[in-house]
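First the structure, which I've put down as structure tokens, then a few questions once you've had a look.
Other chains dropped; remaining ones untouched in position.
For clarity, chains are labelled A, B and C in written order, and residue numbers in each chain start from 1.
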Amino acid sequence: MTETTRSLAPEPLLLADLSSPETQDLLPRIELVLVPVGAHEQHGPNIAVSTDTISADALCRAAAALVGLAVAVAPAIPWGVSWHHLRFAGTIPLRQSTLIAVLEDIVGSLYGHGLRRFLVVNGHGGNNAAITTAVEQIKHDMGVPLIASVFGYALIAEQAKMLLPPEAIGHGGGDEAAVVMAVEPHRAKPSAFAAPRLTGLQVETAALLRAYGGTLARRYDEVTHNGATGDATSASAEIGRQILDGAARRLAEIIAVVLREADAADESLAGMNGERH
Amino acid sequence: MTETTRSLAPEPLLLADLSSPETQDLLPRIELVLVPVGAHEQHGPNIAVSTDTISADALCRAAAALVGLAVAVAPAIPWGVSWHHLRFAGTIPLRQSTLIAVLEDIVGSLYGHGLRRFLVVNGHGGNNAAITTAVEQIKHDMGVPLIASVFGYALIAEQAKMLLPPEAIGHGGGDEAAVVMAVEPHRAKPSAFAAPRLTGLQVETAALLRAYGGTLARRYDEVTHNGATGDATSASAEIGRQILDGAARRLAEIIAVVLREADAADESLAGMNGERH
Amino acid sequence: MTETTRSLAPEPLLLADLSSPETQDLLPRIELVLVPVGAHEQHGPNIAVSTDTISADALCRAAAALVGLAVAVAPAIPWGVSWHHLRFAGTIPLRQSTLIAVLEDIVGSLYGHGLRRFLVVNGHGGNNAAITTAVEQIKHDMGVPLIASVFGYALIAEQAKMLLPPEAIGHGGGDEAAVVMAVEPHRAKPSAFAAPRLTGLQVETAALLRAYGGTLARRYDEVTHNGATGDATSASAEIGRQILDGAARRLAEIIAVVLREADAADESLAGMNGERH
């Protein structure tokens, strides 16, 4: 593999753009496939139900454009594990088993085409357990050489904390609203921007269990009356562009580490095999 | 329900555009949800693997724009049942059980939000059996009042046959290429447009079994060497626009029949119940 | 394979008639296995719930008798996908997943014994989607060389249309009643023969969706008050014998095409492999 395969490219490589012969030609140059996973779930009055899909997909595209042809982007999974938001209109959740099956089907077929490294980029916290389960099952059952996940929202929140007041950070908050305003402006609802209306219930329980690696299973209407936990009123498209730009650069750095260390691991394994023979 | 809810609207109503409170407000006016189902599968050298998703989604949006706020469009399912194309690079199929699970999750949650009528608009022939299974299971298990499917490609082919030579009609052919050129031009590959290279094997078998309501399970490489069965060389964006326009008008007419007869069936049922009491 | 293996035989080859050593001896001569799939569902007042099993099984036996030892008949599956008839007494449906599992088990084991070509002969329209799903899964998962299906009722209806008035054709109608009278006379109920009592609801919807390759999921009591859509009053055993005889001859012709083209496909593949070596 030569350095040129990781050169900068202005446009991301999207699998959905390619014909089959084009895919065939590019396969040897693709070192990593990003699989964005979103959600179709309520985000309070501030932003559309497609928010997490927008942010995961935009983050993958931006990072892939930075890295170049070595990284391809699969079509985003436009729903996620959102059972806890079902009492708010518009939420379309997948069962955990359905999301796992979709990921198995996507990665399994691309692996069959010869691709070897996969990074699931997740836009919705509720997906984390199902995605972890899926990547571990895929690793064990299919023997895929590299399969990993990253919580894309953590990358966005990291940037947002430098650009927005603390109360803006949260579900349906200013961090997410800014990204939507930057990418799909008609899916942000600035005239309805509002602060969250929290129930205040079981706050210490949830924090304690999370601090000790656990979870309190709750419906979101047990958490917030208006569906949001962040305040969107400080969001702007410009801030959204800065968030996305910073998060994409960080993701590109992570990808560089992933590929470099995976190459090293492959060489280490080949070396061990070489010694044996 | 008043006629005004079915007035013309310039833009289709997309569920993904709405916030949760917006969805809540519109729920009483939505009489039907269109669920586009596509595929991510090889279409020969002519067009991108996303072709069937593009056409199903474009058809739903165009028809929904014609019908107005009474009809909403769910996010397209961007993969389908494409196991038979797996030997062509780039194909990402879902197992039949996965597609059925996704449809159950989508319709089940929207039904929970109060929506009552659903039309699956399918862009890929390979999906038909799984979709039929899904809509029947949803009808039986959930008691959804109206759930139906239509093969969107049949609507497109009907138009294309009036605008293109017979050899253009087929998988990866001029009919599909024209639609892609009209909607997502960068996903058509005119410089690679080619005629199909059929194997000529088991042609009579497949035709006979199809004529008598059956099927011959075949991988697509047993059918065609280059992945296409239609000739794309006569396609153009202008023809694509005409195909899509005609097909959307026809779909809007079908929707009108579906809604009118469903109203009548509801009244008939209410009448029978009324008589009893 | 010699022509004599396809000579006429007075009796069909039934797998259920054979001992294990007899099966072992015949295996090299069996080129195709017919798998009849029926239903156990209401057919109005005219005929027994076993009608579709009777017709699928009788059709397979008659065609196999015409073709000779090259074609064996598996035991009929005596139930099908009949959830929509459940409000009529006596219907015993399988879930779609159950029917698929049964077909996988039957074909999978026979494939393990060395048989290579399978034709599912389906007597009940409600089974078509599950059977299509099953044959495609079997093709993909097991690599069975030839697995296909035909809708046996389409063969019967083709004949019946030439022998009976149009209103006789339909569920529980004269076409089906005639076949039952010919094969299992005590399962026809001529003293109860009646015309269908249709609800008249959603007729255009169902026809339109079917015309465009789709389906309207409906319970059968939404279609007809007495469970039938065809008029049985013109049926007779003699007409049944003519229907069955014509349909079996047509099925035998189809089988001849299937086997001839499958042989050609095998030779073509062998030729391609030969060239390579």
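Heads up, the rule we're going with is that contacts are C-beta pairs under 8 Å (C-beta built on N, C-alpha and C of every residue); 3 or more make two chains touch, one makes a residue touch a chain.
Bear in mind the structure is a predicted one, so any value in this text is a computation, not a measurement.
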item	value
Assembly size in copies, with 3 chains present	6
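We take it that only the chains that are shown with their structure count from here on.
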item	value
Graph class of chain-chain contacts, one of line, ring, star, complete, other	line
Whole-Å separation of chain centres (CA-atom averages), subunit A against subunit C	48
Subunit A and subunit B, separation of their C-alpha mean positions in angstrom	28
Interface hub residues of subunit C, defined as touching at least two other chains	none
Complex contact set, residues of subunit A against subunit B	15-24, 27, 40, 42-50, 53, 74-76, 78-79, 86, 88-95, 97-98, 101-102, 105-106, 109-110, 112-113, 186-187, 189, 192, 227
Residues of subunit C touching subunit B in the complex	81, 83-84, 96, 120, 122, 125, 128-130, 132-133, 135-140, 146-151, 153-155, 158, 199, 201-205, 208-209, 211-219, 222, 254, 257-258, 261-262, 264-265, 268
